[in-house]
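Written out below as structure tokens is the structure these notes cover.
As you look at this complex, bear in mind that one protein chain is not there, while each of the others sits in place.
First chain written, first letter: the chains are A and B, and each begins at residue 1.
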Amino acid sequence: MAELTGPWLSLGVGVPLAAALAARLPATRPRARVIAVTASAASLLLSLATVRELAGAGWAALSEPWIPAVFQATALNAVTMALFAALALVTLISAPRRDSDPHSVAHILILMAGTLAAYGAVSLPVFLGGWILGLTPSLASAGREGNRLAVVESAASTLFLAVGMLLQTSSPAGACMLLVLAAILRTGLFPFHGVAASRLDKGPLGFAGLLLSAQLGVFLLIRFALPMFPESARDARSWLCWLALFTAIYTAVMGMVERSPRRLLALVLVSQSAAIFAGLVTARPEGVMGALAQWIVLGFTSTVMISIFRAVEARLDFPLDGERLLGLAGPMPRLAVFFAVSAFALVGLPGTLGFPGEDLLIHGVLSAHPVIGFLLPTAIAINAYHLYRLFSRLFLGAPAAAWAAVPDALPRERWPLAACLVVLVWFGLMPGQLVALRAFAVEAVVTVAGR
Amino acid sequence: MSRARRPAEETDVFDAIPPQLLLTLLVLSPGCVFLGMALLWLSGVKLSENTIARLANATYVFCGALVMGLAGSLWWADLASVSAGSGNWYEVHEFQIPLALFVDRLSLPMLGLTAGMTGLIAVFSRRYLHREAGFLRFFLLLHLFAFGCFLVFAAGSVDLLIGGWEIICVTSTLLVAFFQQRPEPVKSALRVFATYRGCDIGIVTGAFFLHHWAGSTLYQSVFKGDWPRQSLAGETLAAGDATIIGLLLLLGAMGKSAQVPFSGWLPRAMEGPTPSSAIFYGAISVHAGAYLLLRLQPVLVASPVASGAVVLIGALSAVHGTMVARVASDVKTSLAYSSVSQLGLIFVEIGLGFSWLPLIHIVGHAVVRTLQFLKAPSALHEFHHLHAAAGGHLPPTGAHYGRLLPPRAQLWLYRLALDRGHHDAIIDRFLTGAPRKFAQWMNRIERQLRLTPKIPKESSHG
Partner (left out) sequence: MQAQHENSAQLASPSEEARSLRLKHALEHAAHLLPTQGPIGVFIHHNTLHAFQHLPFEKAIGEASSIFGTEPYMAEEAYRQCLARGRILEADIWDVINREENEVILPGRLDRRTLRGILLLRGQASFDAATVDWVLEETGILESGGHALYAICLKLAGQDRTAAPSHPGRPVGLPRLGEVDLDEVIHPLLIRLAAVFLDQGVAYWPMPNRHKGFLGAVRDAMAQRGALFPEYLEGLDAAFREQLERGSSAEEVVIEVLAQLGVPEEEWESALAGELLALPGWAGTFHQLEINPGLFPYIHLPCSLLEFLAVRLTLKSAAALGVARRLGMGAEEIRQARNVRELAAPHPAQGRADALALWDALGRLGVAEPDLADWNPTLQRRLVHEIQEFNPLERRRLLHLAYERRHEEDVLQAVAWHRREHPPVRQSVRPFADVFFCIDEREESIRRHLEEVAPEVRTHGTAGFFGVAMHYTGMDDAHGAALCPVVVKPQHAVHERPVSHHSNIHALRVRRRRTWARLLHHTSLFSRALVRGWLSTAALWPVSLFPLVTRVLAPRHYGLWTKALHRVWIPRPSTELAFERSESESITPESGLFRGFTLEEATDRVAGTLGNAGLREGFARLVAVLGHGSTSLNNPHESAHDCGACGGGRGGPNGRAFAAMANSPEVRGQLLTRGITIPADTWFVGGYHDTSNADITLFDLERVPLSHVPDLAKLREFFDAARAFDAEERARRFEAASPHGGPRKALLHVQDRAERLSEPRPEYGHCTNAVCIVGRRELTRGLFLDRRAFLVSYDAALDPEDNALARLLGAVVPVCGGISLEYYFSFVDNERYGCGTKLPHNITGLIGVMNGPASDLRTGLPWQMVEVHEPVRILFVVETTPARVMKVMSANPELAEFLENRWIRLATVDPGTGDVHVRRGDGWEMLSPTLEALPSVKISADWFRGKIDHLPIAHVAGPTSRRGNGRV
């Protein structure tokens, strides 16, 4: 197997890990944010370098020069890594000061290192290592907040994953089952949809959002579970798709009685993740392509929305729950526009990547399951309603007079968030480029999973 | 018609500027203006009212000229249609989304109507919205709306049409919530959005099935012949398939065109400024649904069930609309429901298989209704003069109800019309009420099973 020209993957994982440690040193504490931003920017550049090399090599897998037994760059993971590094970077830059203490910053960096390690893993044990590393800060904070649900979920999914790995050879069907279960838990398919909601509800928002956009459950499925156990996987595909579709519509419907904006947003994100899940397990080219596109859309839009949410929460110590319209479009027009564009993009706004993404996803799912597939457009329509409702609640209405002095998007918020939207619009106008970029990944998924 | 003797130099004009280019420019220009203005705003440039207004005027004069050029070149070249496409927008294996624009005798009048009306509204709004905080926002949305409409009317395939369709949905919603400081417009906008998106499920899945069964959503591949004498190409679609597609598309059209039982959003949409009411709910947006059905009329023709459903929905809406309009006591609601009734008639005409008639009806209705919306704030002035001119004795209206109906029936019918056929209650209590009930029920169960963390009692401070 050909090699990367440099140790991009191990550095990409190592730099954030080192920065996480460095940020907590007493001497560097005041500059924790700078360190973190630098590290994640470096990591992003490294993963972009990987993508470039991979593209140059015709998307054939390239191994890592330093530790080839651990990391490997493939058509599937390179873009995903770049995406995640970008999301982490945006989250770190735009976070308000109160979220930029060494502690929080280190958490995000560790999550980043773990997730990138899991993406780059050559084998299941390495993946497990990255998975566990990424979950450590989550466990720590969930424990502190008394978020028992999240602790149980993390522990259980890790356990399933580990046991599945051990049973790999002895009982392939059981192992497959356990890995799928771990994936379901991590993605938050029914009946585990409450976990992600509780993380976003209680935990640090930026961190919880990144954890969700990592989509490690889905990744586990397409990278390991389906290819490793093609026999069992084929049987599982149909009911996994149904479960995902059910989750999508179920969480969407549950949103109808949700009053807390945070949890409503969480339900919508879970519902959309489930849609991605459904698209991937159809193993049809358009469905998989749609899912991969929506993965990117979900990553960027959730990061933008969560950053804005957090920016609002930092500006206003005001309970966002309840029915009151906050009217923040008055003092914060740019944040309002960013929020609106990303919210609409998530549910298929033409002109953004969301439109082709949803289109492909719906086509894929409907052609695989013409009757039950009808749930997907319905779920998306309901999610669209929820997102618009959320936008109204936060940004429309009459703001309190005293809030007029609150600033609109600061430069550190404006530019990263705008960059996210630019990416979405760019690919939205020219989806062909993304299709070309992800064609080999689709190929990989379709061939391994659809056998 | 023979135009063989046309002078050579005039053909050159149209040869030099191919109609494909005109069409592409037409669709792109409002979109580009929107994008440019939005980027300027984002980067902190403040545009003056004059600049915004001049830009808008220039855009729609340009668009008008393009439509005329398009019409001219079609006429001169004696073409029934022009299509402009640059291959596929994207394709994944066999699944292709072509980027194709298409204009024929059906879409050309709609494009002309859009360009003309949007231009008129832009001129009107320059003064109407003078010094309004949302001046820029209004014009941004107007351009985006025009872009969406051009896309709907000039799309060569249903997929592209859906793109424009969604843009219209978003701009309508944001314009209904234009006066975002008050809660009512915000609530009404949410309702409008929900109705639109709910009904859009129909058009999205309809497009899928068309793709699935007919192999493409490109009009030119699905249909043969020139409008108005189009039919399905080959035996691609079985009657049963056509019925399903037709019904799904009807659902989409019902939402946009405010047909029963979804008409409740139309009066609510009157929260926006008068010119947006005029262009959206008088002129263009409400007719998009009718256009969709007219465009895909061959599918309806192939299925008696779908045609029947269109006629039925149209007829019900026509009667419903006129009844509600008759009891409405405020000018804009009355106009809104009059629109519903005429749209119902347009649906009936389409369902019965007419082609030119509904098209003319659409254009005529747009013109008449727009004028009425623009005159709505002058109703007091006009009534006063009318009343005086009639010598204070306007003939009483609605008296025939008293003559024809027994008092009980009269009251019952009045009550029905006053509550707009109870449609809102039906939707709220059954269509969305049922899943809501389910969600409440499940929520309780989930919490007992600890699948969801307990919701902390909502804090009441602030």
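Things to note:
The rule is simple: a residue touches a chain if its C-beta (ideal position, glycine included) is under 8 Å from a C-beta of that chain, and two chains touch if they have at least 3 such contacts.
No experiment lies behind these values; they were computed from the predicted model shown.
Taking every chain of the complex into account, the omitted one touches A, B.
Within the full complex, the residue among B:45, B:80, B:239 or B:425 touching the omitted chain is B:425.
Among B:92, B:106, B:120 or B:290, only B:120 touches the chain left out of the display.
From the set B:41, B:76 or B:128, the residue in touch with the chain omitted from the display is B:128, counting the whole complex.
Residues 96-98, 314-318, 323, 400-403, 405-406, 410 of subunit A touch the missing chain (whole complex, contact as defined above).
In the full complex, subunit B touches the omitted chain through residues 49, 120, 123-132, 178-179, 181-182, 184-185, 188, 267-268, 270-275, 318-319, 321-322, 325-338, 341-342, 345, 357, 360-361, 363-365, 367-372, 374-384, 386-395, 397-398, 401-402, 407, 410-412, 414-419, 422, 424-426, 428-429, 433, 460-462.
Going forward, only the chains that are shown with their structure count from here on.
Rounded to whole angstrom, the centroid-to-centroid distance between subunit A and subunit B, based on C-alpha atoms, equals 36 Å. Residue ranges of subunit A in contact with subunit B, taken from their complex: 147, 149, 191-194, 197-198, 201-202, 250, 253-257, 259-260, 285-286, 289, 318-319, 321-322, 325, 327, 329-330, 334, 337, 340, 344, 348-351, 355-356, 359-360, 362-363, 366-367, 370, 374, 377-378, 381, 384-385, 388-389, 392, 395-398, 418, 431-432, 434-435, 439, 442.
On subunit B, the positions that touch subunit A within their shared complex are 42, 88-93, 95, 97, 151, 159, 162-164, 166-167, 170, 173-174, 177, 180-183, 186, 189-190, 193-194, 197-198, 200-201, 204-205, 208, 211-212, 432, 435-436, 438-440, 442-443, 446, 450-453, 455, 458-459, 461-462.
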